[in-house]
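Can you read through this structure? Questions will come right after.
A single protein chain has been omitted; all remaining protein chains appear in their positions.
Here the chain labels run A and B in written order, and each chain numbers its own residues starting at 1.
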Amino acid sequence: MNEPNLISLPPTPVAQSVSPENPTGAPDLPPPAPSAIRKFLNSKSSGRVPDGAFRGLMFVCALSIFLIVLLILFVLISSSKLSIHTFGFKFFTGTTWDPVSGDFGALPFIYGTVVSSLLAVAMAVPLALLVAIFLLEICPQFLRGPISFLTELLAAIPSVVYGLWGVFVLVPIIRDQAGPVLEKYLGWTGFFVEPNFGVGMFAASVILAIMIFPVISSISRDVMRVVPPSQREAALALGATRWEMIRISILRNSRIGIVGSVILGLGRALGETLAVTMVIGNHPDIMKNLFAPAYTLSSVIANEFTEATGDLYLSALIEIGLALFLVTIVVNAIARLLVWAVTRNNSAVAH
Amino acid sequence: MTFKTISSAALAAVLATAGVMTAGAQHITGAGASFPNPIYSKWFAEYSASHPGVQINYQSVGSGAGIRQVSEKTVDFGASDGPMTDEQLAASKQKLVHIPTVLGAVVPVYNIPGAAKELRFSPDVIADIYLGKITKWNDPRIVKDNPGISLPDHGILPVYRSDGSGTTYIFTDYLSKVSPDFQKKIGKSTSVKWPLGIGQKGNEGVAGMVHNSAYSFGYVELIYALQNKMEYGFVKNSSGKWLKASVEGVTAAAAADAKGMPADYRVSITNAPGNDSYPIASFTWLLIPQHFDDAAKGKVMVDFLNWMLTKGEGEVSALSYAPLPKAVAASVAKTIKTIQ
Partner (left out) sequence: MNPLLVRSENTERMLNLRRKISNHLVTALAVVATLVVLVPLIAILGYLLYKGFSSLNLAFFTKPPAPVGEEGGGMANAIVGSGVILALASAMGIPLGIGAGVYLAEYGRGTWLATAIRFTADVLNGVPSIVMGIAAYSLIVAKQHHFSGFAGGVALAIMMVPTITRTTEEMLGTVPQMVREAALGLGIPKWRTVISISLRTASPGIITGCMLAFARVAGETAPLLFTALGNQFFGVNLNQPMAALPLQIFAYAVSPYDEWHRLAWAGALVLIVMIMVSVTLVRIFTARGALKGGQH
């Protein structure tokens, strides 16, 4: 990557004629000294007015991103004002969601979102890293292409299709095959207790894990791949085994990117809607049992947003949207800070 | 080069979409109840086929959505199985008329692998399953109603509607009438707080979940149970008779309560008196604006409603809905004349 100060362009007559304070490039500036060549070029490829207009247009595009986010934030805040005023902070600690009496608390949804996403990350990360290592260091050449193609294909499958597969394949498997086994061996932990109907927190986490797996795996593989060969060779030359080489030269050098990929995966899991809605059971309850149905922030919006009758109900749903929005911003910010902190301490390592 | 092709393709796309935005034909959009969706989708398909240039698009998104969206004026008409409350009518951005269309029955459906058919459910048992007081299929109270049938020692999975639903309204309206405990703890509405179970979207979703999950229990409109060959139970009516939902039972319930029909048609016929009245029955309504902003749309809508009363009503029994009682149909015809 170039340093910013290397980028600033050398002043040229054309570039200079548009002052930075005047991005629209008003044509009232004195024209540069005319020369035959300049005249020719100007007549050929037009002059300052389009230059300024172009710059202005690009600026408007860039600014619109800013405006869009502000607009979304504004809509969310202004439409959830009623709920914010009525419930205050209690909204985030309340456990009732009762449209009949108009009592709304978001804790079960927050719990559902956080737990399903963290479980998904916990399941996906070790597998994704091991697969990345396998593809990079162990896999025979002829298998590498097909396997990585398969994992990338997984990333292209839309959420609703995962939901479809979840409903018809995964849920029956969890209900009839995996569930009883889990209950037998892990039932004592209290996480896998009958009744198990297939749909519930566990099914949602598994679907999410499968969905975020390709994100984590392919990004961390890309990151591992750019570790310079000299690093590997140095480790091997010192007599390290393959695992030691992976640990010392690859994992250590690429851990920033790996953390980044994990957080990206987490972000995707937090906001995921359709696939989760189809398998989580949509029941707002906080249960230790992972077989029990649960509910997430995004699912409750998907289910109830168009039909919330009554201002308070609607406002409460939009506040849930606002909460989801803020959570994703915080997750993004944490990712950014982490990467920044790690790169600063290991600037020699980072490229 | 590549950039030019891309940008010209984008430009072409913009022009093409701008072109199609002006295309003609009369489009009317409605949304709401999934309870009557089988008959509505048939009606609208037939009406559109016999009236070229008219498309009535109906989306089965739930009664709550029907009420809210027509109140917000984002759709041309709504549909609901629970009549709008006075507050909802007051909050609406336009004056709405309830037009009853058909009557239907809500049935308790269940999925018990290998169990005998035709289970019986007394009203308090249904209420207590949803209250979490009856949790096993072999609960003594279920066994008592079903002598001689062996029921499994397995937990019951109650399935309910996760969206705002008129079917939920009918069901909770009924359970509130028969179980004081239910009324106190849950109450009646298009969306309520269920103490347990799992939620699914639409009659389709609940039927799908019960269909696909062993040991589950749910409530759906009769036609959904029939079309999917699902088991549904007998329910004890207010006279103590065990009835399986049928067109006759619903018609009887409507007849028993039709005399008390108010002028705005907002009536509940659950737990109706009479020996043959099926207890979990209801009218379902279209929510039509009294005054259409677009007069052409209003004309089409009125024409459709008249078509519905004459032609459409003849088709409902085939899908196990009950047609409107004659007296109600006659007064609806008068109401339709007031729509502009």
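We take it that a contact is a pair of C-beta atoms (placed from the backbone, for glycine too) under 8 Å apart; a residue touches a chain by one contact, two chains touch by 3 or more.
Owing to the predicted nature of the structure, the values given are computational and were not obtained by experimental measurement.
Undergrad: Give the residue, chosen from B:H51, B:H211, B:R266 or B:K299, that touches the chain omitted from the document.
TA: In the complete complex, the chain left out is touched by residue B:H211.
Undergrad: Thinking of the whole complex, not just what is shown, which of B:G78, B:P108, B:P123 or B:G202 touches the missing chain?
TA: B:G202
Undergrad: Of the residues in subunit A, which ones touch the absent chain?
TA: Answer for subunit A: residues 1-2, 4-10, 12-15, 18, 37-38, 41, 45-48, 50-51, 53-55, 57-66, 68-69, 71-72, 75-76, 79, 126-127, 130-131, 133-135, 137-139, 147, 150-151, 153-154, 156-165, 167-169, 210, 213, 241-244, 246, 267, 270-274, 278, 298, 301-302, 305-306, 318, 321, 324-325, 328-329, 331-332, 336 touch the chain left out.
Undergrad: Which subunit B residues would touch the chain omitted from the figure, given the whole complex?
TA: Touch set of subunit B with respect to the missing chain: 1-3, 5-7, 10-11, 13-14, 16-17, 20-21, 23, 25, 27, 29, 31, 37-38, 41-42, 44-45, 48, 55, 57-61, 72-75, 200-202, 204-205, 207-208, 210-211, 223-224, 227-228, 230, 319.
Please note the rule applied: only the chains that are shown with their structure count from here on.
Undergrad: Using mean CA coordinates as chain centres, what's the subunit A-subunit B distance in Å?
TA: For subunit A versus subunit B, the centre distance works out to 38 Å.
Undergrad: Tell me, which parts of subunit A touch subunit B in their complex?
TA: Those in contact with subunit B are residues 96-101, 167-168, 171-172, 175, 194-195, 197-200, 277, 281-283, 285, 293, 295, 303-304, 306-311, 313-314.
Undergrad: Spell out the part of subunit B that touches subunit A in their complex, as residue ranges.
TA: Within the complex, subunit B contacts subunit A at residues 31, 61-69, 71, 87-88, 91, 154-155, 157, 162-164, 186-194, 196-201, 208-209, 212-216.
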